[in-house]
Every structure is written in structure tokens, then in C-alpha cells.
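Right, I'll just put the structure down here and ask away after.
With one protein chain removed, the remaining protein chains of the complex are shown where they sit.
Chain naming follows the written order as A and B, and within any one chain the residues start at number 1.
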Amino acid sequence: MSDARSQRPGLYYPKMRNTWWLSRPGYVRFMIREATSVFIAIFLIEFLVLVHAVAQGPDAYAAVVGRLASPGWIVFNVIALVFALYHTVTWFMLTGVVQVVRLGDQRVPPGLIVAGAFAAWVVVSLFLLYWIVVRS
Amino acid sequence: MSEETITLDVTRYRPGQDTEPRTESFSVPYRKDWVVLDALNHIKDRVDGSLTYRWSCRMGVCGSCGMMVNGVPKLTCSAFLRDYHPGPIRVEPLANFPVIRDLVVALDDFMEKLRRVKPWLIRETEKPISEGEYRQSPAQLEAFKQFSMCINCMLCYAACPVYGLAPAFVGPAAIALAHRYNMDSRDEGYKFREPVLNESVGVWDCTFVGECSVVCPKHVDPAAAIQRSKVSGAKDWAMSMLMPWGGKK
Partner (left out) sequence: MSADLAYSHDVLIIGGGGAGLRAAIAAAETSDRLSIAVLSKVYPMRSHTVSAEGGSAAVMRDNDSLDTHAKDTIFGSDFLADQDVVEAFVKEAPGQMIQIEHWGCPWSRDPDGRVSVRAFGGMTVNRTLYAADKTGFHMLHALFQTSLKYDRIVRYDEWFATSLLVEDGKVSGMVALNLQDGTVHAITAKAVIICAGGGGRVFPFTTNAAIKTGDGMALAYRAGAPLKDMEFVQYHPTGLPGTGILITEASRGEGGHLKNKDGYRYLQDYALGPPTDKPVNRKMELGPRDILSRCHMQEHQKGRTFEGPYGHYVHLDLRHLGQKLIDKNLPFVRELAKNYVGIDPVYEPIPVRPVVHYMMGGISTDITGKTPLEGLYAAGECACVSINGANRLGSNSLTELLVFGTRAGQAAARYALERPAVKSNPVAGLVSDERRRLDTQFLSADGRERIADIREEMQRAMEAGAGIYRDRAGMEATCKTLRELRERFANIGLKDRDAVFNTEVIAAMELDAMLDVAEAVANSALLREESRGSHTRTDFPKRDDTRFLKHSLAFRTAAAPRIDYLPVTITRWAPEERKY
């Protein structure tokens, strides 16, 4: 624990261990949630590379896609997808807590806000799935 | 017939004599309706009068008896021995606070932060007493009531890893109390509390671990208070960028 506070003699200042986050399930879940950002960042770079390749023409695009077809990258993308889903789910669950919506006198039940967020997610995902995958 | 017993492993620390805390084991009678506090009182009254801890109301409303029980911040007056049977039960001082002695921690930091967030009703003009109460509808009361239930027990600070790693963080209870006043329809002091909340050691140090709300014995949900304060803080910042001439609320 950094000693930003002035130290008083006789007091014992406990230090946090580096493994503090293993001591409670809530902490572990938090660290995983935060760690997902690393995977999503890498995925974002991968995506930008893909977009850049598209701009460069069909040969460059084919080359990049070929490299991404390797087992290593496929595994990474699966994990990144799982983590992105986990992050999205935890994020939406928290919107009920963070966003207070009032209709007149009554507060909209938080569960409804969360359900709304999930519903919107599903609708948009299905639409994109249809537009990009099914139609082509 | 010998009575069933349960073991408590209790932290002892004598300032000036010990360089660091040690653990001492005590065997106490196991009674189904006893709480950990009853066990500590038994030890102090019958076994070792030097065991030192804070307590008062024994009904979960004064906030004195917060300690770590098996690594979880709890009010020892509400932690029943039967939930830890057969034990042993580890009783340690509240995490993330300097230890004065045994199970007693120093609360000066929180008391300073409490004052810093200006937890009192601030108004441009006061209504004279003769004109009666400020009208407040039941719905307006509901908007902040939950955040007014804080008993200042500090379990949230013990559960917050940010406070443990960076103790300059204003912390869950203090921010929740600031939010309580910000949400009170009678209050007009948001602009005085906002600078404290919007510092980096204010709401922005919080990474929404959420354990503070998990351990809160009064269901105050300080995590919600902090995130909502982030939303209003961010909105204020955006508005001040877009309309630098506009006055803040």
C-alpha cells in the first residue's frame, strides 16, 4: 500500500499482496473483465490490418486472410469473441445500476433497462448477421 | 457433559512491542445464536481482558464492529457462529486500514474524506423555520434514501482494492454520501461537491470492481452512486466543453 498518508508511529500499515485479486471470486471476475480489454485491443489491431488490406487490393487482402487462417489466429479469435461476449454481458448487467430512468413518479425497474439493452443487442446483431452474411 | 466449542484465530498486535501482527487461537463455547462479537466478548470477559476491539449497539446500526471474518469484511454483531461451523474462524482487523491495536484500525483518513465531500445540505437561501418544512414528495425521498442508509462501518473501504492500492482514493462511503446530498431535492450544493468528486482521486479512481456494494450490510450500493456520479461528472465536462459560457447547475 503506497503511503500517501503520513505515517504515525506505532501504527501497523498492512501491505497488499500481489495476489490480492485471487482472494475473492468477485476480484477474479473483475480481473478477467479488465483483461478482456487486452484481447479486444489486439482484435482491433487485427481488424484495422484487415481493413488496410482491403484498401490495398484483392491480392493484399487474400494474403492477410491466408495468414489469419492459421490455427493460432483462429484460436485467438475464438477466445477474443468469448471475452467480448463476456465483457458485453457484464457491461449490460451494470447499466441497470448506473442508469436511472424515471417515468413521472416511478423509477423504471433496473431489470427492464438491462433487458432492453440485451434486446437491442440481439436485434442489431441479427440484423448485421443478415445484412453481411446471409445476403451476400 | 462438555459443551461444544469453536476456535477463533484472532489477530493480536501490540504497538511498540510487536513489529507486526500475530495470530492467537481461542476456544469459545459454540452457541447457535451467538455472533462472532459474542465470542469476542466471551474471550475478553473470561479469558484475556487485553483483547481489544470496538463494538456498541450489537444490532447492526452503529457501524463500530467491522472486522475481517474469514477474509471477508463483516459486522461481527451480524456474523453468526453457526454460519462458520465447525470453524476455525479467522478474525482480523479491517483490511486497508492502519492497525492501532489488535482488531482496532485508524479511521482518521475516512473522517477527513467525509468532511471533504461536504455531506450537509447546502442552499442558496435558507427558508425561515416559520415557513415550515421544504416540501418533498415520497418519490423525491426515494431518489436518495438508499444512499442515506450508510452507517459508516467502512466495510466498503476494506473490500475496495483501489483503496488498498491507492489510499488517496476518496472511497465508496464518502462518495455515496456526497451523491446522497446531490440527489436530495432540497440540496443546491452540487457545484461545491463536484470538484471533489471529479478529481482523479474522486470518482475516476474507481474501476467498478463492485465489491463495495457486495459487502455493504445496509444495501447502500455505493458502486451505483460512484458510477452515477461519473455519468453526471462526464456530462458536466462535455457541457462545459460545448458551452463554456453556460453556468453549471
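What we mean here is this: a contact is a pair of C-beta atoms (placed from the backbone, for glycine too) under 8 Å apart; a residue touches a chain by one contact, two chains touch by 3 or more.
Quantities reported herein were computed from a predicted structural model and do not represent experimental measurements.
Asker: The chain left out here touches which displayed chains?
Answerer: B
Asker: From the listed residues B:P29, B:P119 or B:G233, report the one that touches the chain absent from this view.
Answerer: Within the whole complex, the residue contacting the unshown chain is B:P119.
Asker: From the list B:M67, B:L81 or B:I151, which touches the chain that is not on show?
Answerer: The one listed residue touching the chain not shown is B:I151.
Asker: Considering the whole complex, which of B:Q136, B:S200 or B:S240 touches the chain not shown?
Answerer: Of the listed residues, the one touching the omitted chain is B:Q136.
Asker: Which is it among B:T7, B:S27, B:T52 or B:N70 that touches the chain not included here?
Answerer: B:T52
Asker: List the subunit B residues touching the unshown chain?
Answerer: 14-16, 33, 44-46, 48-50, 52-64, 78, 100-102, 104, 107, 111, 114-115, 119-121, 126-127, 129, 132-138, 140-141, 144-145, 148-149, 151-152, 177, 181, 184, 186-187
In the analysis below, only the chains that are shown with their structure count from here on.
Asker: Find the geometric centre of each of subunit A and subunit B from their Cα atoms only, then give the gap between the two centres in Å, rounded to an integer.
Answerer: 30
Asker: Considering only the defined contacts, which subunit B positions touch subunit A in the complex?
Answerer: 13, 15-16, 18, 20-21, 71-72, 95-100, 106, 109, 137, 139, 142, 161, 164-168, 207-211, 214, 221, 223-224, 227-228, 231
Asker: Inside the complex, what are the residues of subunit A that reach subunit B?
Answerer: 1-2, 4-5, 8, 10-14, 16, 20-21, 23-24, 26-27, 30, 34, 94, 97-100, 105-107
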